[in-house]
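First, the structure itself, so that you have it in front of you.
A single protein chain has been removed from this complex, and every other one stays in its place.
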Amino acid sequence: MTTTSDAPGGTHDLSVGMVGYAFMGAAHSHAWRTAGRFFDLPLRPRMTAVAGRDPEGVAAAAERLGWESTETSWRALVERDDVDLVDVCTPGHTHAEIVIAALEAGKHVLCEKPLANSVEEAEAMTRAAERAAADGVRAMVGFTYRRVPAIALARQLVADGRLGTLHHVRAQYLQDWIVDPQAPLSWRLEKDKAGSGSLGDIGAHIIDMTQFITGDHIRRVSGRLRTFVDERPLPSEHSGLSGTAGAGTGRVTVDDAATFLADFAGGAMGVFEATRFANGRKNAIRIEINGSQGSLAFDFEDMNVLHFFDGTDPAETGGFRRILVTEPGHPYVGAWWPPGHVIGYEHSFVHQAVDLVRDIAAGTDPAPSFADGLQVQRVLAAVETSSDTDSWQEISA
Amino acid sequence: MTTTSDAPGGTHDLSVGMVGYAFMGAAHSHAWRTAGRFFDLPLRPRMTAVAGRDPEGVAAAAERLGWESTETSWRALVERDDVDLVDVCTPGHTHAEIVIAALEAGKHVLCEKPLANSVEEAEAMTRAAERAAADGVRAMVGFTYRRVPAIALARQLVADGRLGTLHHVRAQYLQDWIVDPQAPLSWRLEKDKAGSGSLGDIGAHIIDMTQFITGDHIRRVSGRLRTFVDERPLPSEHSGLSGTAGAGTGRVTVDDAATFLADFAGGAMGVFEATRFANGRKNAIRIEINGSQGSLAFDFEDMNVLHFFDGTDPAETGGFRRILVTEPGHPYVGAWWPPGHVIGYEHSFVHQAVDLVRDIAAGTDPAPSFADGLQVQRVLAAVETSSDTDSWQEISA
Amino acid sequence: MTTTSDAPGGTHDLSVGMVGYAFMGAAHSHAWRTAGRFFDLPLRPRMTAVAGRDPEGVAAAAERLGWESTETSWRALVERDDVDLVDVCTPGHTHAEIVIAALEAGKHVLCEKPLANSVEEAEAMTRAAERAAADGVRAMVGFTYRRVPAIALARQLVADGRLGTLHHVRAQYLQDWIVDPQAPLSWRLEKDKAGSGSLGDIGAHIIDMTQFITGDHIRRVSGRLRTFVDERPLPSEHSGLSGTAGAGTGRVTVDDAATFLADFAGGAMGVFEATRFANGRKNAIRIEINGSQGSLAFDFEDMNVLHFFDGTDPAETGGFRRILVTEPGHPYVGAWWPPGHVIGYEHSFVHQAVDLVRDIAAGTDPAPSFADGLQVQRVLAAVETSSDTDSWQEISA
Partner (left out) sequence: MTTTSDAPGGTHDLSVGMVGYAFMGAAHSHAWRTAGRFFDLPLRPRMTAVAGRDPEGVAAAAERLGWESTETSWRALVERDDVDLVDVCTPGHTHAEIVIAALEAGKHVLCEKPLANSVEEAEAMTRAAERAAADGVRAMVGFTYRRVPAIALARQLVADGRLGTLHHVRAQYLQDWIVDPQAPLSWRLEKDKAGSGSLGDIGAHIIDMTQFITGDHIRRVSGRLRTFVDERPLPSEHSGLSGTAGAGTGRVTVDDAATFLADFAGGAMGVFEATRFANGRKNAIRIEINGSQGSLAFDFEDMNVLHFFDGTDPAETGGFRRILVTEPGHPYVGAWWPPGHVIGYEHSFVHQAVDLVRDIAAGTDPAPSFADGLQVQRVLAAVETSSDTDSWQEISA
């Protein structure tokens, strides 16, 4: 296999083919388009092809998002010789099949989170990734929030021992987009497509983020899932987050909200909450970590800020420091603008693309790996089982 | 020159006898001294006597805190004819005996929280209060945070239906005063005196506050208690929160931190956390409640503020309103200062005294009642059992 | 003269006589009543007498606020042998006469701010204070905000060099209580009684606070006064802040808002703003100071917090520290409650009483002195002249 293709108009390209072009597809397209404009990349991403089943839809998406060509089947895209990397932005139930095929075709893979809709699928994908890795093929799962500079800085501070022994992890991912019972039934509310609801969609993020920041992993959970609104209007058309109600109703088959207690392997106590019913909270990812030497707090609604309490400051002048994470020495952010010129949501996708391209060029394994994605999947499954059985559940290593 | 007088034995006095004079004793003394200066009271509190075992200690306390006389046994105080109300500010393991004796002696009782160190004691106290009530004797448990104006306003907004159906209750009580492993073993860390640790001491507050605000109660829990530091230096002297380390070490027999999931009877999902190990958080009581029509958020570190999201505001101009709870129309606070002139921690003790005096004068039952205190005790016990048995526990009605 | 009187029931009392009993009278009464309950005082304040012209009003105030006796003329109070200290809480136009008489009668004086309604009066008062000081009589002006713990801490940090050379001082005192044009004409809006409007009432505070924190003084100003609403309904009765509108209208003769640029003697640039028309701001005193080594920020609406930027922190972990000023090592606050148990507006009056009592006992001159008050008066006058003449005005030393 060849890692890079010699496309017309440039050597050292990394040719990307993307499957799916909705919300995540737009974010990934932006990342491929932008990464090389702000970061020095060893390979130049080329937006070779985008695949989607609807010929008109995919053509319009290619035009708008800037892809050179289209395919109406993911399989055709995976089989193209001029594609080096397959970027999977489809709903979770389709991940396993596409990803395994791509890996077997020798393509690097970037797969949106959650890795899959079940532990079994995630295991198969992880095995496929391990096999492919032996041939130099790279696989990464798209937990992009790791690449928010404030989160990457949080990781550094913990790794540097600035928090000491960790005692508490509290994490919330709060949205409110279906608090209205008349919000229509999108695919994200159907278990066969989405796998789970708030738990897998947004709870997965805070599981990954807290495990990433702490460098630790969850070993047991006691969880509670709830569906507040069981029946919703069918959408007038299939339209993701923004659908309008049509005729008839359908059954919500995923959780509206999930809460769980967690024990981390290293001893910290965790409290997690993911919900789409937190009225007034739009995308509030809040993480606070308390350790013997210090603490950290983060809220995505103010994503350029990390609050850091340094327990070694004198009591009289100590306090949570509002670090505006826009300094040249901070992770990622120096490539953008001068200090204080804040960045936004999609920048973490750019950082993800940068890291992946660099790993591919360097021949190193990217993180988060599929094994990381599988471990998150196991936590999700354990929470679900816990809720079903009213019992604590262990997460197998 | 005209002289105002405050004749001993005046018919309109309410004669108070207080047991205990440490942290809570100082707060209650301030309340009795101050209530009538800012609020119109139907009875004038008179600070008749304070009781404590150490003659010198209690004499000094009476002098400093402004009590007219002292007793060196609580029983002597309870038996005094010139005491109308017994205010119990001692550690939890002494509550049942003192309170029951006082009620049986026909004294009104204000009992600090938690009501007792066990459900059994709390039940006995509640029965005693019910018996005494038949004779017009009033009993109240001191969950003072209900009387923080922002919390009282929160209760009003929920009761007025401004939040609609409640979906989420998240509550944290975060302190850090024993995060240092060398902090000495105070009585608050000994189970035989304190009953429990963070759970009973501060977790009890957020249980009461959320039940008060929601007008609902917790019906089942899954909890987790942890003691991060098992062994601590013995204090050089018995000195509550501020002891310095002496010789030898002793065993910590209570929890350092407690987390639990809760189902409310009315359907809301709860997540609770109480800890003394949240580095950098001094007395952070944070409560957020999300309902179908709106949301509320509160943090005691900024206690004069209530954040209110009104879901009926247009999306374009909606947002959490930072209500500075210092307006004349807000609960309690109009008696103090003009708008914007914020109040502090001890004001809620004054409000508690005001409400209790008014109830006594009016012959009405004060809230929170001993039955309310017993219900909190049952939640505490259920959390503890849940943690011991790794199972969900129901709270008996 | 005798500094302390031997009142019945106690030696070592400091006998206080207060003139005026409205908003400030209530705050001062609370302070005298409370100071000795939380702080160790060398003299015990005794609330001997309160004076006011209306016999019924003053009697009711004495009863409510806890004064032992009443006088219906300030002169009678000043002449009483059993009064050691005269506490002047009347409107500014009465200060000079009362204060000078009290000082000449050998009474210590606490005078509410602003010291007077004119520089001439303030000068006369300062001369009287200097004469009296020769006989051991103490005089203090009531800029209480200096005694907010966060402000006292700010002063310490500047004095300790933690901010380096000061470049910027920006201060705002924002209220909104007369933004409604129908708010009635209180005495605070009449120049003959109040001296000035927002400038003298609240602008005076931020002048004193910034001069106190910086340890520097303003040497020239360019200012602008405005009256947005010239004519207002007369109040139905004379009732301070809370009057309701009666028949007829009257002319507003003071400023509704004042802004000014300032040069500090030490080189810092100042920007000041005081207004009663900042809709939604109730008592927002905001001060930010930037120096070569660090910065400070304060907002009274969250008065227990001081934000401190330490420029010597590494850029990657630097940020404004949210110091919760409730630690035992912080100024004043350790006498109250454990860390995190926040205090309120009136506590600074208690601190003022404590400091004054200690100075009287120790025979030391209290701060802020009348000379400090006079200097503030000169700044106020310079701002007014500047506004009248559209020119920069120097403040004479």
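Each chain carries a letter (A, B and C) given by its place in the written order, and its residues are counted from 1.
The rule is short, and it goes like this: a residue touches a chain if its C-beta (ideal position, glycine included) is under 8 Å from a C-beta of that chain, and two chains touch if they have at least 3 such contacts.
Being a predicted model, the structure only gives us computed values, none of them experimental.
> Out of B:323, B:343, B:356 or B:395, which residue would touch the omitted chain in the full complex?
The single option touching the absent chain is B:323.
> Out of B:82, B:310 or B:359, which touches the unshown chain?
The missing chain is touched by B:310.
> Where the complex has a chain not shown, which of C:170, C:193 or C:358 is the residue touching it?
C:170
> Looking at C:173, C:212, C:260 or C:300, which residue reaches the missing chain?
Counting the whole complex, the residue in contact with the absent chain is C:260.
> May I ask you to list the residues on chain C that touch the chain which is not drawn?
163, 167-168, 170, 172, 174, 176, 179, 181, 222-224, 226, 228, 257, 259-261, 263, 267, 269, 271, 273, 275, 277-281, 288, 290-295, 309, 311, 318-320, 390-392
> By the contact definition given up top, give the residues of chain A that touch the hidden chain.
Contacting residues on chain A, toward the hidden partner: 23, 26-27, 29-30, 33-34, 36-38, 49, 59, 62-71, 76, 80, 175, 177, 241-242, 281-284, 300-305, 324, 326, 328, 336-347.
> Considering the whole complex rather than only what is displayed, give the residues of chain B touching the chain that is not shown.
Chain B touches the missing chain through residues 153, 157, 162, 307-308, 310, 313-324, 327-330.
Operating definition for what follows: only the chains that are shown with their structure count from here on.
> Need the CA-centroid distance for the pair chain A / chain B, whole Å please.
So the centroids are 43 Å from each other.
> I'd like to verify one number: the distance from the centre of chain B to the centre of chain C, where each centre is the average of its C-alpha atoms, in whole angstrom.
Here the centre of chain C sits 35 Å away from the centre of chain B.
> Residues of chain C that contact two or more other chains, please.
324, 328
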